[in-house]
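Structure incoming, see below.
The other protein chains are all here in position, but one chain of the complex has been omitted.
Let's turn to chain A:
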Amino acid sequence: MAVLSTDRLIFSLSDNLEIEACTYKYSPESRLKHMGKHKPGINICLRSSDNQWSVVLKIIKHYQEEGQGSEVVQGVLLGLVVEDRLEITNCFPFPQHTEDDVDFDEVQYQMEMMRSLRHVNIDHLHVGWYQSTYYGSFVSRALLDSQFSYQHAIEESVVLIYDPIKTAQGSLCLKAYRLTPKLMEICKEKDFSPEGLKKACIGYEHMFEEVPIVIKNSHLINVLLLDLQEKSTVADKHELLNLSSSNHLEKSLQLLMDRMDDMSQDIGKYNTYCRNLSKQQQQKQQYLQRRQQENAQRQSRGEPPLPEEDISKMFKPPQAPARMDTLLIAGQINNYCQNIKEFTSQNLGKLFMAEALQGHNS
């Protein structure tokens, strides 16, 4: 069965969306007001997002220093929307939630930071947030909720996912995601029952859309890069060509198996629900039939028919399990599989290269 990749979805979606260029006032409050005046149905199509080098480095540094272990580090992205591009020009990290900081006010921290950054002419408009991930496991309820609240307030916001382990293996792994409009609607209505999801006909592939990232540098930065390259005494390490893959594969597969367990539990729950529902329907039918029979008998005997009892009160329908979690798990499994496939294809290439090298030798 063919599975659509998220990249191709962007093109199919952009056919349906209209592109509108907006000008934004400078302060976040007036910007939000301006957003409110949007006519419903007009969306802004994101083609790509421009990063600045310092943002990339800051994210890397933040994870390196504060995020050792399996905790996620998070932060806020600042930038501007220019025509059909989202430009991310700066970012600042969020402190970790420690046990003794119960009264730590996140909102206040954000406002202070943004106010200070405004003084030094840094774009202080929120355009999204970033998060680090562990082996690609970021599709969770928390992420969905945060991204939804961000996207609800600011339509073009994205979440940047930074994978430090994959980056350490040789190539920068930074991806930008947004929620699809369909998912946005569902989250708005908070209707997570099976009927609601069926109506919206949303699948796990339609949850997130990936936005391509382009990194742009100014000329001054290029000069800096030149200088760095000359003076840098660190030797080039080619981690990308490393042949040892079993460790990474093991961990990924372990996580995949955990998710599959979750999924099978979920499917089990849904099955029991379906069975209960059908059993209940049967019972209802039986009851109605018996009623009718009795009524017919009574009528034949000339007695008044029994009153129609409220069936719905007698047979309460079982609670339909929320389908959102299933969707999330399916999305997560999909993500793991994609990562694993990428990894194995890279490794196959490396193995063939090693064979060529040996071939020369022998």
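Here are some notes:
Keep this in mind: a residue touches a chain if its C-beta (ideal position, glycine included) is under 8 Å from a C-beta of that chain, and two chains touch if they have at least 3 such contacts; residues count from 1.
We take it that contacts and distances are computed from a predicted model.
Its record in UniProt calls the unshown chain "Eukaryotic translation initiation factor 3 subunit F", which is the match among "Eukaryotic translation initiation factor 3 subunit F", "Carboxypeptidase E", "TGACG sequence-specific binding protein 1" or "Glutamyl-tRNA(Gln) amidotransferase subunit C, mitochondrial".
Considering the complete assembly, chain A touches the hidden chain via residues 1, 3, 50, 52-54, 56-58, 60-66, 89-90, 92-95, 104, 109, 112-113, 116, 119-122, 164, 167-168, 170-174, 194, 197-198, 201, 203-204, 212-229, 231-234, 236-241, 245-246, 249, 253, 256, 260, 263, 267, 270, 323, 326, 330, 333-334, 336-337, 340-342, 344-351, 353-355, 357-358, 361-362.
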